[in-house]
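Okay, handing you the structure first.
Of the protein chains in this complex, all but one are displayed in their positions.
Naming follows writing order (A and B), and every chain is counted from residue 1.
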Amino acid sequence: MDWVFLSELAINGALTGLLYSLFAIGLVLVYKASSVPNLAQGGLTMVGAYVVLALARDLGMPLWLAIPLAAVVMFGLGFGIERVALRRLAGRPVVMILMLTLGLDIFLRGTTLAISGGTSRSMELGVSYEPLLLGDIFISRIHLVGAGVALALFVAFIVFFRTRTGIKLRAIADDYMASWSVGISVERGVGLSWALASVVAVAAGVIWGEIQGVDQALSLLLLKGLTVAVLGGLDSILGAIVAGIILGVIENVGAEFLDPLVGGGSRELIVAAVLILTVMIRPHGLFGRHDIERV
Amino acid sequence: MQEKAQGQSILSMNSIEVLYDNVMLAIKGVSVQVPKGGMVALLGSNGAGKSTTLKAISGLLKAERGHISRGEIKFDGTDITEMLAQKRVEMGICHVIEGRRVFEHLTPDENLTAAAPMGMSRSELSVQKDKIYDYFPRLAERRNSQAGYLSGGEQQMLAIGRALVTQPSLLMLDEPSLGLAPFLVAEIFGILQKINREEGLSVLLVEQNALAALEIVSEGYLIENGRVVMHGTAEALKSNSDIQEFYLGGGEGTNFHNVKHYSRRKRWLS
Partner (left out) sequence: MFYRLSGVYHSSLISDSRMFKVPADRNLAVFLLLIGLAAPFILPSLYLNSYILPWLIWTAAALGLNLVTGWAGQLHLGYAAVMAVGAYSAIHTVRLGVPWEIALIIGGLAASVIGSLFAFAALRVKGLYLALTTLAMQFVMDWVLTHSPTISGGSHSSLQAPTLALLGQQITSDAGYYYVALGWCVLVTIFMLNLKRTGLGRALVAVREKDFAAAILGVNSFYYKILAFAASSFIAGVSGALLVATFYFLAAPEQFSVNVSIQVLAMVIVGGLGSIIGSYFGVALILLVPGLVNGLVVTASEELGMQVNVETLAHIPNAVYGALIVIILMIEPLGLGKLYGNIRDYLMTWPFDQLRK
């Protein structure tokens, strides 16, 4: 057994995993604040990346300005999504809300591609492609940057959910009716959660866009993001981070051993298997809330 | 008398009609007055329209696809018939909904924080919290455990405490005694009376448990089939023979020889 090789796999897996977490935080935010599955996060991530590109390339802004501005635009888009679509379905069965977010995802993807075309574009963040050497282990710089962003967001949101606004959002997720009864604006709360998820989508879009190019493949992160979110427990930010690392390591190390056996491409299989096993064995994930049932 | 009541009432609700889903007429012209600093009970059997009346006042009808199709509600002289639920809470109406729905995954402390108005300062909030813990010492003991695991009585106290954080001038409670042991009901009602006395908070109480309710309120309304069929002081209601028979379990007792008699007597209700 080659330990250096194995730890390189594990470390790079963990870093990639943190990038999945970056995506999954968007799912968790919406679920934590409204108990609604956000299956449009793939579409949002794609839109986020395209908005950054549109501002930077087509309007010629520098990236340091384009990214925050894109975050502002997406913040508005998130509020808009709640205002236009979700508000009318508040309190409806989960099937319909699930379908609505899937429809949104398809719509966002289709519209973005209709406007910008399907050819892959590059983000060009200016992060060097030269790998970092840590002892004998090669580490990609952009992955390191992305992992840092994920951890920073993690800390920010942990703090946020302890503030009064954050507690109100968690209250909304618990009980819409009770929230209304004490004067919490459920609509604004849900809108805020989508707005924050859209801002997270910009971060994920920029980092992933730098890694694999800005095209429709960005929306395919949804399965991995979902797996991370479910494994962590759909409403736990800490869960999203830990589960991201776990999934990244399992995927990277597992693929190394499985690929030769099945002739390549076993990553998706591993991810799907983790998702199925999680739901079957521990549906509330590592840190998710157990639903309290009183009889 | 009506004129006089209007002058000093904090809430006046005039011939309100509520439609659910545009088809089901749940209440048909209910008028209720709550005097400033008074305690009023709405009595009636299941499905009579008591909860709907409260929801019409608090604005929670919209969440259940209901709306007020006629009449007007005035709170402190302001027309609130079309106002958003959230605005009404800001004005000082708070509704403790049926079934003590606390935020289960939050601690009692966080439950109180969640209900705090955005404008309330941190120090003000902690003063409010201390006051509530004073009223409900049981909550103070368990302020940092998960609310979902509190006992039924504690959850009801938390629900009331949570409503008090919004600093209401009218507190509406929907069946606070539901599923609680009699001594707990007495404890909670006692605390309500205390708050009413000390802070001048007006209370509108919906109860099945007419006996307990009539002990603490000053006047009551009897609602049947979406209409007010009787209104009077607590004393008058308690001594009314129909009320005794139908709601207080008094009178001749449940004698099935009187079934015919019962249906005849209840006719005034519809």
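To be clear about the criterion, a contact is a pair of C-beta atoms (placed from the backbone, for glycine too) under 8 Å apart; a residue touches a chain by one contact, two chains touch by 3 or more.
Here the structure is a predicted model, which means the values were calculated and not measured.
Listed by label, the shown chains that the missing chain touches in the whole complex are A.
Only one residue from A:V52, A:L226 or A:A240 touches the chain missing from this view: A:L226. Touching the omitted chain from subunit A are residues 37, 84-85, 88-89, 92, 94-96, 98-100, 102-111, 113-115, 117-119, 223, 226-227, 230, 262-263, 265, 268-269, 271-273, 275-276, 279-280, 283.
The rule we apply is simple: only the chains that are shown with their structure count from here on.
Looking at the complex, you find that subunit A touches subunit B at residues 91, 164-165, 167-168, 170-171, 173-185, 289, 292, 294. For subunit B in complex with subunit A, the residues that touch the partner chain are 58-60, 63, 85-86, 88-90, 94-97, 101-106, 110-111, 113-118, 146, 148-149, 159, 162-163, 165-166.
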